[in-house]
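Below is one structure, written out as structure tokens; the observations come after it.
Only one protein chain is missing from this complex, and each of the others stays in its spot.
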Amino acid sequence: MDRIPRNITDNYSEEAVRDRIDWLRRKTGLPLDGIATYSIAPSDARGNIENFVGVAQVPIGLAGPLRINGNHAQGNFFVPLATTEGALVASYNRGMKVIGESGGANARILKDETYIGAIIDFGNLSEVIRFSHWVKENFSRLKEVAESTTHHGKLQSIESSIQGKRALLSFHYTTGDASGLNMITIASKAVIDLILTEVSVGRCVFPATFNDKKSTFMNAIKGRGKSVAADVTISRKLVEGALHTTPEEMMQGCYANSLMSATIGGTLSHNHHFANGLAALFIACGQDVAYVAESSVGSTVMDVSDSGDLYVSVTLPDLIAATMGGGTGLGTAKECLDMLGCYGTGKVQHFAEIIASVLLAGEVSMWGAIMSGEFSEAHRRYGRKQS
Amino acid sequence: MDRIPRNITDNYSEEAVRDRIDWLRRKTGLPLDGIATYSIAPSDARGNIENFVGVAQVPIGLAGPLRINGNHAQGNFFVPLATTEGALVASYNRGMKVIGESGGANARILKDETYIGAIIDFGNLSEVIRFSHWVKENFSRLKEVAESTTHHGKLQSIESSIQGKRALLSFHYTTGDASGLNMITIASKAVIDLILTEVSVGRCVFPATFNDKKSTFMNAIKGRGKSVAADVTISRKLVEGALHTTPEEMMQGCYANSLMSATIGGTLSHNHHFANGLAALFIACGQDVAYVAESSVGSTVMDVSDSGDLYVSVTLPDLIAATMGGGTGLGTAKECLDMLGCYGTGKVQHFAEIIASVLLAGEVSMWGAIMSGEFSEAHRRYGRKQS
Amino acid sequence: MDRIPRNITDNYSEEAVRDRIDWLRRKTGLPLDGIATYSIAPSDARGNIENFVGVAQVPIGLAGPLRINGNHAQGNFFVPLATTEGALVASYNRGMKVIGESGGANARILKDETYIGAIIDFGNLSEVIRFSHWVKENFSRLKEVAESTTHHGKLQSIESSIQGKRALLSFHYTTGDASGLNMITIASKAVIDLILTEVSVGRCVFPATFNDKKSTFMNAIKGRGKSVAADVTISRKLVEGALHTTPEEMMQGCYANSLMSATIGGTLSHNHHFANGLAALFIACGQDVAYVAESSVGSTVMDVSDSGDLYVSVTLPDLIAATMGGGTGLGTAKECLDMLGCYGTGKVQHFAEIIASVLLAGEVSMWGAIMSGEFSEAHRRYGRKQS
Partner (left out) sequence: MDRIPRNITDNYSEEAVRDRIDWLRRKTGLPLDGIATYSIAPSDARGNIENFVGVAQVPIGLAGPLRINGNHAQGNFFVPLATTEGALVASYNRGMKVIGESGGANARILKDETYIGAIIDFGNLSEVIRFSHWVKENFSRLKEVAESTTHHGKLQSIESSIQGKRALLSFHYTTGDASGLNMITIASKAVIDLILTEVSVGRCVFPATFNDKKSTFMNAIKGRGKSVAADVTISRKLVEGALHTTPEEMMQGCYANSLMSATIGGTLSHNHHFANGLAALFIACGQDVAYVAESSVGSTVMDVSDSGDLYVSVTLPDLIAATMGGGTGLGTAKECLDMLGCYGTGKVQHFAEIIASVLLAGEVSMWGAIMSGEFSEAHRRYGRKQS
């Protein structure tokens, strides 16, 4: 059977890449000119990809300005959104305009802590309880071992949940500006290795992946990565003039939609479409896009304020984002992060506040479109036909 | 305040794009050469993007061959994965090798139906019950109206869930080869318009978005889009030789991880990392990447078979994928779909079987790495440092 | 070691009961006069209890009249509530008064179907798909076998959910006036026996108990047993005069509580305290009280109506109740059912409408108390001290 040329560890020479794409052209009979058009140097992609053959080009649309009054992000931002969903950029752009006319989005980091789990089997309940005491007593040593593997990660706590003879350990860290998942995997592995040396255990499953890159109640309840929120109060006049609906309609729509979903759909996340803006930002900014599954959890709430205006908030308990490491430094990703003033160290909370504010803009616009009946209209106008 | 040049409806001339990128360069002081390097004709992106300024380049690694024995997809496939997560392509590639040596992945479509919701308010419970009877009695008319808007969408049923004075209507369709979400939005809007003409209602929220682009129990339980599964039986010898663990360890790992997550984490989806492979395929193949949040729901189960070998399955109840419409026809997306023999009409079930098989490969490899203790090792070897 | 006298199958003679209670008195040194005070003839308890020694006495408080305008239950009802939670009867009584002054509770059955599950293992995905076709093709035979075991149970459908090599079959029945769980266990066992005779399967787990006597999303989404709702519109004047709050406050309280729980608590059921009234009714009326865990799922929604009054509804998707069989015919249980005009055949939908209306009364009163700030006051006044 045919195999892809070149060993998978020999990925990054120009020649290796050419061999592979040529082989693929012959194999498929396709010209593949798009994939082969890129500005990234293959060698820069070492550590990000194996068997590199080229790139996927995802169109970027620009939205903004988005006015943000955050603790970290402050000012007007122009936001690159990589998507092929027609109407998405136009809709976010409209929301940004409404937010700008309302004085900007107020964004805040609520919590910043990431955790990873391990499951350890013992012989019975008594043993697992004893172990859980051992972990408490040895925490400072375990912390030292974990932190010896990293400059930026700090082990804050180890929580132990017991279920029969098994313990679910969760290791909670602050991680600086990387998304930190690789970092805490390596640090926690060092802890696990120490445990396995000193404690007699049965099986160890590490990492326990039940909460990673998935929507889970535990992540939503405890928070994971950045917990971040943003809000805005939009005057009744602007709701009527720009969104063609009323604060009361918006609140009722939210109430009905959230209640129905809460009570009938088994939804753990109450927003219109966080996933839209998030995926578009994540692709543009070189994030690990698989985290859309986890980071898009969160809720939009709309209220009529005491003054009769519309109060809108978004809350994301579980945002996994990075401004260094992973794909953040590669070609277009670095450009997009730079555009937002977010590349490198000391920038991740800045980036998280921007993300929340962008999603707020999307919610304002899309809920407005739904409540005014323009939503499916917009899809007909901007979107591709799929009759 | 500065604004992005050109009206948002004037997106697709070469000149408009150049005006925008030049303005952005001046504005940011960045060269933005990466974003400006692409092979897509802007005019081809009409309907996919607004305020087009360029592209995000996401590296594609090639994995395969992946042997699939599906009802639709049959043969060996080379799979483009667009990602910046180091080790991902290598890991999927390893899983494909193991599957190939085990005779291939057996993939099957379990169900193919998509739904969209609307919430309608009435004055009280009696009225909403009366309405729900009206819907039943008028189903054939409503079906006719819905189907008059589309060639491929067929309205199969309208389900009505009642909660107090509100009805959650869900419109269930078969959609052919598009993901169909725009299609069923337009078709259901026509039904809603008819309802609003003939029935006196309070507020109507359409679409109800509680289940769209989110992980929800309702989608997992009812299925949405393609419900698809794939399985493989891997000999004990291969588990030991290639994965460096045993069928018993793999099953125990799955048992512990799934049980702990089921009982402690509030997880609705039991897999290692469906989101990884899915995001990589979705970006490469021009899918609506926001659907990673919804489509990555599903479960991996590992059993020791009667013969002492390892049985592994993946089941995805809720996969939203397309082989026409949306971003599927654009540049690199079309190339990647063509590579898999999946572009165009009559191909979406074929594509869904490939997706399930790719995810199966990822689960085999990654679970093997976890149970043999190689997982964090692999991340240290291939991944970027984020110390 | 001491053992309880008399064989467990010899439970119901006066002598056997006396032997046991005397032994227990000697054993414990306690007089046990309360337990030994009862009016039930032990022989009547055959089929309800083994090793009978006496009774638990749970105080009954009477609430009412409760005015109900149901499809089945119509008129004024006096409701026996068995509880030891101080303030509970007073609170339900207050709610009934408010409902009465508002013209009564409008109660409706939404659905009446019960299901039970079985899990069957096959060798792989293909086999389980083949089996699921076999079930469809043989449905009429399977239906006949199921219905041969029962006069009242009718098998409506067999749904088959596939996960890897396993099928979850769910057998959906209408069950007449018994709660029907024993009935459908026996009927489905007959189907399972036929399957095991004709189809080569691996392991069969029957019944699959994941959904029985538990709060589950599947039960909430599909409905199980009686799906029933009740509503009432309460004039603003009455809200202010009797509940000491306003329609707006009530709606906002519901909104905040439901949204917070939906978004932060991982709640699948949005009511104040369905479980209170349900447990009290279930104990009084000889229901299987373990079903409180399942039947208390459901939601209360409060809205300000167009006329500025307060609209309140309760919806229970998953109520398991009976008016014959089980403990319904025993002593005080039969008396309580008779009091409600609900004992015997043809009465279970009547009973379900009463239950929903009672819970509506509780929600009105308790939400009123919370929003007016009287709740903890009431607990201080009526409840026992536990300082």
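We call the chains A, B and C, going by the order they appear; numbering starts again at 1 in every chain.
Note that in this section a residue touches a chain if its C-beta (ideal position, glycine included) is under 8 Å from a C-beta of that chain, and two chains touch if they have at least 3 such contacts.
Worth saying up front: this structure is predicted, and the values here are computed from it rather than measured.
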Pick out which of C:N69, C:Q163 or C:S227 touches the chain that's been left out of the picture.
C:Q163
Given the contact definition stated above, which residue among B:N182, B:T315 or B:Q349 touches the chain not shown here?
B:T315
From the list B:S258, B:Q287, B:S305 or B:S357, pick the residue that touches the absent chain.
B:S258
For the chain not shown, which residue from C:T83, C:S132 or C:Q349 touches it across the whole complex?
C:T83
Where the unshown chain meets subunit B, residue by residue:
217, 220-221, 255, 258-259, 261-270, 298-299, 301, 315
On subunit A, where is the contact patch with the chain that was removed from view?
106, 108, 110, 123-126, 129, 162-166, 202, 217-218, 221-222, 229-231, 233, 266, 299, 301, 303, 305-306, 311, 313-315
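FYI, only the chains that are shown with their structure count from here on.
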CA centroid of subunit B to CA centroid of subunit C, Å
39
Chain centre separation (subunit A, subunit B; CA means) in Å
17
Which subunit B residues reach two or more other chains?
163, 166, 217-218, 221, 266
